[in-house]
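With one protein chain withheld, the remaining protein chains of the complex are depicted in position.
Lettered A, B, C and D in written order, each chain numbered from 1.
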Amino acid sequence: GGGSSGGSDPAKFDAAGGTAVAAECKAAPVKGGSLVYSRQAETQSLNPIDLRNGNGDIFASELLYNGLTRADPKGGDELLPGLAESWEVSNGGKTYTFKLRQGVKFSNGDPLTAEDVKFSLDRFGDPKINQILSVVAVGYDKATVVDDSTVRVDLTEPVAAFLYNISIFPAFIVPKKLVEEQGDAFWKTPVGTGPYRLKKFVRGSYIAFERNPHYWEDGKPYLDEVRFNFASDSNSRLLALKNDQAQIADGVPFSQIDPLKADKNVVLQQTKVPQFVGLWLNHKRAPLADLNVRKAMQLALDRDQIKNGIFKGAGSVPNSVLPPLKYDAGADQVPPYPFDLAQAKAEMAKSKHAQGFSTTLQYPAGYDYYKQLGLLLQNQWGQIGIKVKLIEEDGATGTDRFNSGDYDMTIPYAQFTSDLTVPDEYAGFLADPASGTNGFFSNWSDPAITKMVKTFATTPDEAERAKQWPVIQKAMLDQTPVINVINLPSITAHRTNVCGTDINALGADHLENTWLTTAKASR
Amino acid sequence: MSTATLTPPARPSAAGRLLRRVWRQPLPVRIGGVLVGILVFAAVFAPLLAPYGQNDLDFNAQLQGPSLAHPMGTDDTGRDVFSRTLYGLRIDLAVVLFITYVPLPIGVLMGAIAGYFGGKVDLVISRIIDITIAFPFIVLVIAIVAIVGPGLTGIMIGVPIVAWALYARLARSEMLVLREQPFMLATTALGYTRRRAILRHAVPNLMRSSLIYSTVDLVVNLLLLAGLSYLGLGMQPPNAELGTIIAEGQANLLNAWWITTLPGLVLVVFGVGVGLIGDGLSDGELRGGGA
Amino acid sequence: MTAVAQDLPGVADATTDALLSVDGLRVEFGPADAPLVAVKDVGLTIAPGEIVGLIGESGSGKSLTCRSIMRLIGAPGRVTAGTVDFEGRDVLAMSSKELRDFRAHDVGMIYQDPFSSLNPVMRIGDHLRETLRANRGMSKAEARAEGIALLERVGIPDPERRYLSYPHELSGGMRQRVMIALATASRPRLLLADEPTTALDVTTQAQILDLLTDMRRELGMAVLVVSHDFGVIAQVCDRVCVMYGGHVVETGPVERIYADPQHPYTKALLDSVPDMESAGNPVRREGIPGYPPELTDVLPGCVFAPRCAHARPGCTSVPMVLQPVDAAAPDAGSTACPVRPFSVGGPFDPVAGSPPDPVAVPVSPQPAAATAAMTAAETAARAQTGDPGDLPAPGEARITQPTDQESTR
Amino acid sequence: MTLYVLRRLALSVGVLFGLAVVTFFMIHLVPGDPVQLALGGRGTPEAVAEVRGQLGLDRPLLTQFGDFLGGVVTGDLGLSVAQNAPVTEIIGQRLAPSAILIVYGLFVALVIGVPLAIIAALRPNGVVDNGIRLVTTFAFAMPAFWLGLMLALIFGLSLKWFPVSGYESGIGGILRTLTLPAVTLGLSLAVVVVRTLRSSLLEVLQTEYIDAARSRGLGEWRVVGRHALRNAVMATITVLSVDIGFLIGGTVVVESVFQIPGAGSLLVESVRARDYELVQAIALIAGAAVVLLSLATDLLQATIDPRVRLAKR
Partner (left out) sequence: MTGEPILHVEGVTKTFGMRRTLRERVGRAEAAEHRAVDDVSFTVGRGEILGLAGGSGSGKTTLARCLIRLVEPDSGAVRLGDDDVLAAKGADLRELRRRMQMVFQDPYASLNPRMTVGTALHEAGRVHRRPGSEDADRFVTELLARVHLSPTIAARRPRELSGGQRQRVAVARALAVGPEVLIADEAVSALDVSVQAQLLNLFLDLRDELGVAIVFVAHQLAVIAEVADRVAIMHQGRMVEIGDAGVVLRDPQHEYTRALLAAHPHPDPRGRAGVA
């Protein structure tokens, strides 16, 4: 569980390991060809409001549908117009009026109507339908068709992140008539406005898309056909890539970074996404409720060792307890915890647990890097007298224990990613009791920070928000309710003949910009 | 050999007798015995033999190929694969022996009872056997792991729950033949209780083929451990188990073959050793004294 | 001791025009450096059309002798000395092609257990057809007609239906008839019958024995009948070879053997045959004290000496060589006992060759005492060869490796 | 015969019922909420309750079990929570690859195993025999994922004879995509074939009817191929039918290595997701397969060996 995406600065943050754009890609894009993408997570559902299999579902929906707004497919945490050409915010941030893009057609040739938009947004706002991510529909009241090309949305309160909230899958626009007529059957042969349309879907095996001839961006997409081959085994994905059985592969394991760098046929691409190793602390457990202890734990972490030893240089040292998000201040403004054993020991000495204590750390089974990380944490915290017992948990059990607060320390999700590029969602979970998650299941609460987060989430003004967040970021880091061990990038690899492989801030490939230098030779 | 011994030779020690008995077996059994013997020795004395601790991380020696310092190379956190293999072997052998030889007598007993009594008893036991065999084992292991917590405990509970059934089926079909044997009839004729007939007379005779089968089972179980580790259901960290080592190394298989291959080879050697013994035994060439 | 025997010409009653003559046959098992010798020195001849009986206790090597003639000794076993001569051809030296021809056309063999000598998953007809097609090159239809005719000849009622039966659907007697039909399908000149009736009840046994003599008469084939039942031998055989401990100890016409056995073993054997005459007044027979030797026993001199009522000190060093019973009458057969306790002149001393001191003839011991004594002797013999756990019990040491090395060559 | 089959099928229904009971309650006992998991672990309590209500997961267990059984009878295996799709549809797509893989693997095992077993049995304990036993034992003791990857590296990456992963239907597709997986599976099973067949061949070769056949002057190949093999094959069939469970277990790993969308990996995923309906359905189908297979084995044995009477057991 837990795999969703969010967006922030999609710039390649690791120049050395980043995309080396092949010379051929400098040329003008060529149309045609088909591309095989070897993907870690399988697609199970094509219903964007009921995506239960995380990225496997999300990335397929991203090709089939569009929202009113969208994250820049080329990266960057700015929002671009999607099916809405433009919008106006009024009524103190409680009313949004969207002007729809003209001439947009669904992949079956039907025109996009304001009714479709209203229909889709109302589904988004109905918690009975939007079960998966109702949190992003916070404050949604209703949508009204103003005219053929105008839709107004009213909110119950100002929601600063609203435009971001509707940029992701629950708010994708679907054709009202067909959905109503066909019911559940619609999602088997879905119709959307995205760059591709469904060609064939073989459960557990692959899903194939073909060019949507009615796509609204001129000349795009370039590819005739895209096929996602599901391959949960990483060796298998890489073999397929090396074998040219696939041209792109996602989920490149950290251990393969170095070997892949040496491969002439393959380009390794790291993209910053709001993903991190979130280590949750249970504040119901005495030693962990002690701020000095938490600080000591932060200070005792040798993050460089973690980064280089385990993540093979990928990732970055965080200056936040949350993953990298929009508005995050830089290290100069909010400095990260340094690795300082002496200071850590001093903090321990100040705490009520100066003599050290024993605790447990549970993490998802089946990931070698968590195993190694566990060992390293055990080792590093052992130096300040914290004895950590490691427990591997089957994912489902782990989630269960996390949700019921039955843990000391836990890494609750194997892939821990924010759904949005803005901090509203995660900050709310952690600090807003109204989220109902009891401090994101950590039992932590801090009234002061709660108040700041509330204000932040309801402040429509961008500049204002950009000023507020670093303060919250710093306050949270000081408090360390949870520990962000390290920020992780998304790592994909593709063959050199594949161009335009940018990944948006949500971690999704937008294959409408992708093209093959060897357009006819692929498959 | 005409030197007649007039005085009986001094009775050799139990170990000596065992050794002598092993030595009288056919060549493949002997080779198998030596292979397994070496591995058992290595496992038992792992703490003395291992040059490094099993969890000593060394970020200055990541992914090094086999060398004098690291006979089996290092893994991607610089742990010495050889040391981990030795320690892993230790746990593996213990676990595998447990999950193989705990269900064996239970299964044999159940099979013996079913075959001996026949009729309703047989019907009931046979159905239970059928259900157990038909049950997707992986569900059970995952379920147990989820209940008792991850690690070898789940495997050590889960495997025996299922594994007895194979032995039971084997023993039952043998019992059907055995019970018509005059010496089994004789237990009835002699007025022995059924309990005695089954426990003292039938079970020891049913053991042999189960023991032979168990040599296959040993290997299967060892592979199962590895397979479950591959699926993330194996040993609790940080300590190693062969399957875990192999499964972990699997991520590096394309660039660091030794992490998977060398411990895998140990597995193979164990399998070959046990297999040779089992082969020899099933050829009916076992010489000297009954078990 | 066997070396001496090998240097001698074949058995005394060998005829030059013999169909089969076996000479100095030796079969070993176990490691080459410490072999277990199962057949030590066997010689016998069979004339065309003759029925010869081979009698002896279990484990005396009868079956191995038969198998050696067919060259069917399995892997750990091997013929280490001797010749098997069939009409001037040396069977032991045949190429695999020749061997197959030999088996296909010249000899047939039937076995003790009719329950296990037919392939349980093949129909009777399949057996016959396969054999007829392979050995007599018949077409399918011919083979079927001939197969049914064969079944009819061996007295199987309703042969057409039986042609389609599976072996387990037939009674033991019928199966043995089928075996005879199979073994004689290619009209061999020699039939080896290894205890053909042991598994059958007396009524069926009588029928099968009749069938054998009928076949001999009709086809003119010679038969070697192996049995441990003197009654069976007496009923059908012209001549008898008596085996003990891997040796032929006496041969001769069946009447002579019965009326005037020359070897103490033959006599003791005849004396232990249960007799109908005792009905109504049970008698105790002596039997032969002790037990037959086992392969691991190394017995110098006469193999029968330890159980022999007439043994004397020299018996443990005499060679086991067949000598004519009566030099004047070569047809009377020969015996391996130099003591001749039943000869007109009384027993000879085996060493000195002179009639022995009558006092030296040991009195036949009480069975109990003899048994105990033998057990002790056996124990001693075991002690010589090492660990008692090593001893294969008679009958248990089966041929565990059945592949006929020669035949696959 | 028909009666026998009917009787066995009746017994099988009992077995499958038992299997259903065990699977149902076991999976429900396991901690972890399928709905919570399906909703990504962050579903609001309301959403969770909503979905539970929709799926009927809020009713008493026994009612749910009754429903499940009713569904089995009517062929409606329910809805997968995790995938939000009908179980029959999901399984329908993923059963074929596994079944084909198993059959293909079995075929490979036989094609490799039977000749080797015969060769080994003809010269027991010879160099060839020992060599065969050693090599097959080797193959047996190799972890499937290792063996599979090696095959993929050699025949997929280097020689490019086969794709390294994936699955395609159709004869050509199956041959292309399932050959390496089937070889991986078959190699480890071949040793079982070699072992049992070899030793039962050795046993059969000692019997009198083999000697009898030889003494009739039949050629060695005929003796072994026609007389010995058919009898020896019985034991092998029995062992294979038992080992089919092992085979099904083996597919999980092989499917994962070669990324075959089969039922094995689906089962693992489903248990992970606590996808009750799916787990139950797969368990039941796998169970039915095992049960049917053992029935088929018995029938096959009766065909091969006329002595095997089916009326009793």
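Please note the rule applied: a residue touches a chain if its C-beta (ideal position, glycine included) is under 8 Å from a C-beta of that chain, and two chains touch if they have at least 3 such contacts.
Everything numeric here is computed off the predicted structure, so don't read it as measured data.
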Practice problem: Taking the full complex into account, find the residue in C:120, C:155 or C:319 that is in contact with the omitted chain. | Solution: C:120
Quiz item: Of the residues listed, C:156, C:269 or C:339, which one is in contact with the missing chain?
Solution: C:269
Quiz prompt | Which residue of B:59, B:117 or B:192 touches the chain not shown here | solution = B:192
Self-check item: Of B:25, B:54, B:74 or B:205, the one touching the omitted chain in the full complex
Solution: B:205
Self-check item: Residue, one of C:142, C:260 or C:286, that touches the chain absent here
Solution: C:286
Exercise. Tell me where the left-out chain touches chain C, residue by residue.
Key: 57-58, 115, 120, 168-172, 200-206, 209-210, 213, 216-217, 228-232, 234-237, 254-255, 258-259, 268-270, 272-289, 291-292, 294, 367-368, 371-372, 375-376, 379, 388-389, 391-396
Exercise. Please give every residue of chain B in contact with the chain that is not shown.
Key: 176-177, 180-183, 185-186, 188-193, 196, 200-201, 204-205, 289-291
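Convention: only the chains that are shown with their structure count from here on.
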Quiz prompt | Comparison of A-B and C-D by number of C-beta pairs in contact, larger one | solution = C-D
Exercise. Compute the distance, rounded to whole Å, between the mean C-alpha positions of chain A and chain B.
Key: 46
Quiz prompt | For chain B, residues that touch 2 or more chains besides their own | solution = 142, 146, 231, 250, 253-254
Quiz item: In chain C, which residues are in touch with two or more of the other chains?
Solution: 400
Quiz prompt | Partner chain A, residues of chain B touching it in the complex | solution = 55, 57, 59, 62, 76-78, 142, 145-146, 149-151, 231-233, 236-238, 248, 250-255
Quiz item: Which of the residues in chain A come into contact with chain B in the complex?
Solution: 234-235, 238-239, 253, 255-256, 258-259, 305, 308-310, 312, 365-368, 371-372, 374-376, 378-379, 390-394, 396-397
Quiz prompt | chain D residues touching chain C - in the complex, by the definition given at the top | solution = 121-125, 202, 205-220, 222, 226-227, 230-231, 304-307
